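I have a structure here, written as structure tokens, and I will follow up with some questions on it.
Removed: one protein chain of the complex. Kept in place: all other protein chains.
Chain lettering (A and B) follows the sequence in which the chains are written, and residue indices restart at 1 in each chain.
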Amino acid sequence: MVIDTGPIPNAPSLWRVRLGLAGRSLKQNWSLFLRTRIGILGLVIIVFYMLLALAHPILMNTVWDERIYDPVIGFAFDETQQPAPPSLSHPLGTDPLGRDILSQLMFSARSEFLLGLLAAVVTVCIGTMVGATAAYFGGLIDMLLMRLADIMIMMPGISILIVLSALIEVGHLELALLIGILSGFGGTGVVLKSQALSVVVKPYIEAARTSGGGTLHIILVHVVPNLLPLSFLYMMFTVTSAIFSEAVLSFLGLLDVRMSWGLMIHTTESAGYLLQVGEYWWLIFPASLSITLLCSSFYLLGRSLDEVVNPRLRRT
Amino acid sequence: MPNRSSSAPVLTVEDLTMYYGTRSGDVQAVDGVSFAVGRGESVGLVGESGCGKSSIAMTLLKLLPENGRIVDGRILLDGTDLAPLSEDRMRTHRWNRIAMVFQAAMNSFNPVYTVGDQIIEALETHIETDPDVSMERVRELYDLVSLDPSFIGRYPHEYSGGMKQRAGIAMALACEPDLLIADEPTTALDVIVQDRILKELRNVQQKLNMSLIYISHDMAVIAEVSHTVGVMYAGRIVEWGETVDIFKNPMHPYTQTLMSAFPSVTGPKHELAMLGGEPPNLLNPPSGCRFHPRCPYATDICRTDEPPRVEGSGTHWAACWHPLEA
Partner (left out) sequence: MAAYIVKRVLQIVLTLFVFLTIVFFLVNAQPGDISRLYSLDPNLPPETRAQMQELFGVNEPLWKQYLVHLKNTLTGDLGVSFSLYPRTVADVIKERLPRTLVLFLTATVVSFYLGFGLGKIIAWRRGGWVEYTSTLGGVTLYTVFTPWFGLMMIWLFAFKAGWFPIGKFLDPVVWQDAPSDANTVFNLMLATAVVLSLITFTVFLVTGKKRLGMARALQAGIIAVSVVIVLGVWLSSGVGYLAWDIVRHMVLPIATLTLISFAGTMLLTRNSMLEVIREDYVLAARAKGLPEKAVRDRHVARNALLPVVTSFVFSLAFAIDGGVIIESIFSWPGMGHTLVAATVSEDLPLAVGTFVFVGLFVLLAHLAADILYAYLDPRVRY
């Protein structure tokens, strides 16, 4: 829900008013959101993985011996052969290098969330600025930004990342930045621009301009905040694509990371267990399923938020 | 005003009741409506928006949305009851027997096909299968509604608003239906075009001796095309009669307000009456006479009891406890 109310003239209370309005519309939208079953499903999965990620440092500090359970350099001395099947001490077994799968899974969950969040924040920052600038100035700037967006939209992101990994060392930070740039200058920017177009024609923008507000001030204080709800929605799709790209690249062994779900499958592959799905299921299923589930959950969340924000898709 | 036909009615609607089911209960859009339309007769249905005029049109064609259902009543088309017909049987009657000119005729053409093809589509569904014969028929129809036949192969976006409306009428006439329903076909047009289309519609109707139900919120328009007028309020017909009678002697207070809502050029000067309040919520309509919350003459009995039918001259009647004197 986009709040189209004009701002109250005295600036200090502006944000408080906005927060209040946002809180009110949040409450209304929450009940709408509760009706979309797929959104709830997505939220449940996300919370589950969040709990996993949060539990990892706690477990490492209390129950789990660091030498055995460290996701990267640990070794399961208590097992006779690696990879060991699931047991009481290793609920999801160990990998070919003797490391605990559950620990790897939980450790990676945290970095997936951080990666997704970072990529989403970068996307939103770039996307709102691109959208607001293109809509506010129009003309040549608009055209250039939109042509650039065309290219970004058409670019196959994973293929670019593959090529880039041949040129530079790509880690989580670089990945998040690149995905943020691709999506922010691309699809998200275009969507936010069309939203911004409906904002810049509002009377209060004209009012701010005639009362001598600077361009940057108007864009930052009046246009951008009205884009935030929609950009929040597009954050969800960015998170999906960030997690997915990370998984693919680290699966191909092109990413410079210590541990991730994709890397877990890469390890399985290089150790030659890839086609022994039946015998060594714990080497493939936990990581692959986690990638799929977390990607779907953010996608589902985004879709149902879309239904809340976009009344045309709503059920009668 | 043309003479009304006296033969057996083409359409007889008896006690028709249609509800829309919603989350908060049934919306009683059409409630116990009865009327008849003779062959070659032109009937006007008038009322505010949301009074159930368009719902009646959709019910007659049985084109209801998923939540709409016919609760009661009969729709007799030449003696055949349409209400219980299966979708497959109903389909053979649509357009072939009852055709319609839509409120937004500008949008009733699919933008990706030529207008001619869309008229031929209707023809092929019901009558003609030979393309050359169909094409010849489309030319006739274009002549009938004074459209340039060179536009047959053009797309809807190449037509102006008035042309689209004419094409809409041509399409409705394609299968020579017994009954044509026109649901506010001129509201989106400017006044001059509106007037021409109305004349066209009246000519065609007389030429083909076709029955017409004309739906509008505008009394003036209704007066121009209809022999008979039905005034609708909150899903019911509150007054019925020949156009002349209704205009000379409105019996229902609601009809009176509707008529005084537009100025007469020749008649005596008077204040334009404004109707206070909103049309009632049909989820939970008022008890007794549905008009009582807005009626200046309402008394206690109006609030509790259904109004009786008061007969006037000829076919003229009104449902009111306190009918106005002539």
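Here, a residue touches a chain if its C-beta (ideal position, glycine included) is under 8 Å from a C-beta of that chain, and two chains touch if they have at least 3 such contacts.
Keep in mind that this is a model prediction, so the values were computed, not measured.
Of the candidate positions A:64, A:107 or A:244, contact with the hidden chain is made by A:244. Only one residue in the set A:23, A:139, A:156 or A:272 touches the chain that does not appear here, and it is A:156. The chain that is not drawn here is touched, among residues A:63, A:88, A:140 or A:167, by A:167.
Taking the complete complex into account, residues 61, 63, 87, 91-96, 99-100, 102, 104, 107-112, 121-122, 125-126, 129, 131, 155, 157-158, 171 of chain B touch the chain not shown.
Listed for chain A, the residues touching the missing chain in the whole complex are 37-38, 147-148, 150-151, 153-160, 162-168, 187, 240, 244, 247-248, 251-254, 265, 274-275, 277-278, 284, 288, 291-292, 295-296, 299-300, 303, 312-313, 315.
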